[in-house]
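Just one protein chain is left out here, and the rest sit where they should.
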């Protein structure tokens, strides 16, 4: 079997009118659990918030500012995606 | 109530530690916006490029080239920090079931829960450096990575919950606020988020002690006893004195670390003196006095031999803390396996449907 609890990237829309923003990552065996965990971990279950979870392995990165080729271990490892972009105002103090 | 006015008087931001966190966040944005030359000119230029970014107070990001020692130092430090959050749940968790009012029970439960969250943020930050959480957890359970020694002391009374909030979280914040400016982006951003949430932790601890110190004589004695037991271990949290600290110089050059152990320890002592006065409790140090020349308090150093003994595994609770964590991990194995098996079955069904 592959990784029993793979990494997921979490995107949150703090409120209507804003786009989803990357807030961090987490581990879960499947999408359903990932979504629940994201709610508990990153929004402390704030209502009216929209959450996306994406398998980190499904993300393809293009980063002109980064030197993938020189990186070892391999640059396509999913856990290399930066985490913890700031949540838009209003979500930080949940 | 006891909010952001804890800071030393020279802090110009007016917001105390929380103000510093916000300033670090603003600096992060400002540095990111600043112009600098684009990509490294060639492979020979990688180290120079790295040094320039650090020099310019910009952030190193996960896929940038970095010295191997920088990566290893960060993994060790972030992992240790994550482990500390997870093991640190135990001493306080010990009092959730006996919290003396329903309000205190709710606050403590929320606080311990926050610590689990902080542990997870930090594991995720460490994972950006090319190590998996499973590996890190194994390193902890095998005793090959450490956590903060402070959590090897027992919580014997309810006042210890207050002392942990005030002193242990207070010392942690003094340690962590400069990390909001750390040169590694994911760690700096995780610390900004964590410091914002932690300010509530310190306040709740201080409030517990304040209530006890102004309560019945038995309650006040309980508070003083907790301060007596937690004061020196809290001072030891800043690590060995500068002369004996092994990792400090290089970490400072890389801007992983911004102040020396002794600088931070001094800062913590200076903050605590006035706070203890307001509590009406006595810091257990007969040598504590204001030094006009240094513009800082003279104080007695903690017992660093004791610190070394506890780090090596001979603190009062090392064995219990590790056994507890190992047991939880082992007892949960069948649940994690079930979730993985279920996910595997659903994924297989999906494939079959697509194929059909």
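Going by the order they are written in, the chains are A and B; count residues from 1 in each one.
One rule holds for everything that comes next: contacts are C-beta pairs under 8 Å (C-beta built on N, C-alpha and C of every residue); 3 or more make two chains touch, one makes a residue touch a chain.
Simple rule for what comes next: contacts and distances are computed from a predicted model.
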{"item": "Among \"Tryptophan synthase beta chain\", \"Glutathione transport system permease protein GsiD\", \"Peptide ABC transporter ATP-binding protein\" or \"Phenylacetate-CoA oxygenase subunit PaaI\", UniProt-listed name of the chain not shown", "value": "\"Phenylacetate-CoA oxygenase subunit PaaI\""}
{"item": "Among shown chains, those touching the left-out chain", "value": "A, B"}
{"item": "Touch criterion as defined above, residue of B:18, B:60, B:86 or B:264 at the omitted chain", "value": "B:86"}
{"item": "Residue touching the undisplayed chain, where the options are B:48, B:143, B:215 or B:280", "value": "B:215"}
{"item": "Selected from B:16, B:40 or B:119 as touching the chain missing from the view", "value": "B:119"}
{"item": "Those residues of chain A which, in the complete complex, touch the missing chain", "value": "5, 26-29, 32-33, 36-37, 40-41, 44-45, 47"}
{"item": "Missing-partner contacts on chain B, residue numbers", "value": "86, 89-90, 93, 96-106, 109-110, 112-113, 116-117, 119-120, 158, 208, 211-212, 215-216, 218-219, 324, 327-328, 331-339, 341-342, 345"}
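Keep in mind that, in the parts below, only the chains that are shown with their structure count from here on.
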{"item": "Interchain centroid distance [CA atoms averaged], chain A/chain B, Å", "value": "23"}
{"item": "Touching residues (chain side chain B, partner chain A) in the complex", "value": "25, 38-40, 43, 46, 61-65, 117, 120-121, 124-125, 127-128, 130, 132-134, 185-186, 189-190, 192-193, 196, 336-337, 339-340, 342-344, 346-347"}
{"item": "Touch list for chain A against partner chain B, complex", "value": "1, 4-5, 7, 24-27, 29-30, 33, 41, 61, 63-68, 70-71, 73, 75, 77, 79-86, 92-93"}
